[in-house]
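Take a look at the following structure, please.
Every protein chain except one is present and positioned as in the full complex.
Going in written order, the chains are labelled A and B, and every chain counts its residues from 1.
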Amino acid sequence: MDRNQIVQPENIVCKKPTLMNDNNMHYCPGCSHGVVHKLIAEVIEEMGMEDKTVGVSPVGCAVFAYNYIDIDWQEAAHGRAPALATGIKRTWPDRLVFTYQGDGDLACIGTCETIHALNRGENIVIIFVNNAIYGMTGGQMAPTTLIGQKTSTCPYGRDPEIHGYPLKMADIAAQLEGTCYVTRQSVESVASINKAKKALRKAFEASMAGKGSSLVEFVSTCNSGWKLSPAKANEWMKENMFPFYPKGDLKDTTNK
Amino acid sequence: MAKMKGAIEVNTERCKGCSLCIVACPQKVIALANKVNLHGYPYVEAVNEEACVGCASCGIVCPDGCITVYRKKVEE
């Protein structure tokens, strides 16, 4: 069969989401951020919320998230995204409001804002990309860095005697009365991406239904920071991250 | 018997050559080209497109949304 007969608009089964613009993303090759961005764009589009969504981007690798998804954005200071989202959602209750935060932003400098926004049950979604390292600043230890994991500020491996322990934010979030949905997902395979997309949609819908806060954690890779190829980073994540940050729903009261 | 035939189009200027699509493709359709784009990245191309079934795995895992996947049912 002639290739031209296949390459026709009606035969498209997968393409860059319409809501994602043509700006080249600054992320390193193979970075998980890109897939998560795609999922956000697809879900907003599928929900028909393009003109009613406000995203809040963090400080960290995703600081420029606002350059890639064609919705209105606010750029927060490091860690403060959930406070901005609170201000937006409280004064625009019919808007879909989400934050997009990394582990340093959400689990370190912004722990206070994150926990309290979740605990107040703000009708927002907090998207948490956990790659266990500070990517933007060049690979320093994160609050979620695993025991033994090497970074530029724990070059001999994270030692709890010196550095303390990795923080499981989703586990904390699940304990809070204000959250309706807390889940841990990943985007390394077709199956996990499909699952993650469903989780994201559930969270977005719960926020619009006024059911409370959701935290969607994406256990992710940082192949540059981990000094691995993208494919090997995925393998490392499966072997090392998943046992400590097990995937699945930690809390779901969205049906109640 | 009906059979799925697929094809892919790669936005080579957007591609960063991360190769996650190569790993994801069950039909071994994709490989890195021996060329680089304007950004200096080697990019991927379909080297064995006859085998493509349009499963879209490559497009789904691509972090940069570089791959458009087509699928058509073909009667044989």
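The rule is simple: a residue touches a chain if its C-beta (ideal position, glycine included) is under 8 Å from a C-beta of that chain, and two chains touch if they have at least 3 such contacts.
Methods note: contacts and distances are computed from a predicted model.
Its UniProt record calls the unshown chain "2-oxoglutarate ferredoxin oxidoreductase subunit alpha", which is the correct pick from "2-oxoglutarate ferredoxin oxidoreductase subunit alpha", "Spore germination protein", "NitT/TauT family transport system permease protein" or "Respiratory-chain NADH dehydrogenase, 30 Kd subunit".
Counted over the whole complex, the shown chains touched by the missing one are A.
When the missing chain is restored to the complex, the residue among A:Glu46, A:Asp72, A:Asp159 or A:Glu177 that touches it is A:Asp72.
Residue A:Thr53 is the one among A:Ser32, A:Thr53, A:Ser207 or A:Asn234 that touches the chain missing from this view.
Touch with the chain that is not drawn comes from one residue among A:Met1, A:Cys112 or A:Ala209, which is A:Cys112. Although one chain is not shown, part of subunit A still touches it, namely residues 50-54, 56, 63, 66, 70-77, 80, 83-88, 90-92, 95, 112-113, 116, 120.
Here is the rule we use: only the chains that are shown with their structure count from here on.
Separating the CA-averaged centres of subunit A and subunit B is a span of 26 Å.
Considering their complex, residues 5-7, 9, 11, 13-14, 16-20, 23-24, 39, 41, 49, 54, 56-57, 59-72, 74 of subunit B touch subunit A. Against subunit B, the residues of subunit A that register as touching in their complex are 1, 3, 5-8, 11-17, 20, 22, 24-25, 27-35, 38, 187-190, 193-194, 229-231, 234.
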